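Down below is the structure, laid out as structure tokens.
A single protein chain has been omitted from the complex, and every remaining protein chain is retained in its original position.
The block that comes next holds chain A.
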């Protein structure tokens, strides 16, 4: 499908669009489990390697997106966590493509893909692997899957720096062209992985969870 590319800025609007931001959903994938809004969606029956876990979760979630299989593990994890987050929502119906942002952080950037790419270059360097040696590629994959054209950022910290990230995203959301944001922690290296993504919106039917640092910790600690 094609997306409107009319930009959302209105030179005449001043304070319009500013206002409170709400957490309207969250998605956590860790320790072999997939959770949505605090409810377990699926848990692997026995521990398996990351490669297998990601493919099992894809099948269990009933997804049909063949591009998934050419992705590196960080992108697979991000795609699964975002699909889980966005299931049952209609962001594209509510917002223009450039009003939807994606902001992630992690500790290992793309080191998982880096090692895999590096192991191949003595034989033949593969562009299909090389492209994943950047952490923001997963943001690109999620934007392609969903048609999101807003702001992107990928930060690297040794742990989930909720205070900084909350403040940063809060600032971002105060600009009137940003109305929704997929925000969170997306870490993966070897057999260790952890995704905690939040859907943030200005237009929320359920205003239970304002986007506060306290609520981030309440939902994900």
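The definition used in the following text is that a contact is a pair of C-beta atoms (placed from the backbone, for glycine too) under 8 Å apart; a residue touches a chain by one contact, two chains touch by 3 or more; residues count from 1.
The rule we apply is simple: contacts and distances are computed from a predicted model.
Protein name for the hidden chain, per its UniProt entry and selected from "Ion-translocating oxidoreductase complex subunit D", "Beta-ketoacyl synthase", "ABC-2 type transport system ATP-binding protein" or "Urea ABC transporter permease subunit UrtB": "Beta-ketoacyl synthase". Considering the whole complex, the residue from A:24, A:50, A:73 or A:108 that touches the absent chain is A:108.
Checked against the hidden chain, the listed residues A:79, A:143 or A:204 yield one contact partner: A:143. Although one chain is hidden here, its contacts on chain A can still be listed: residues 3, 5, 7, 9, 11, 97-98, 102, 107-111, 114-115, 117-118, 121, 124-127, 130-131, 133-137, 139-141, 143-144, 146-158, 161, 164, 167-168, 171-172, 175, 177.
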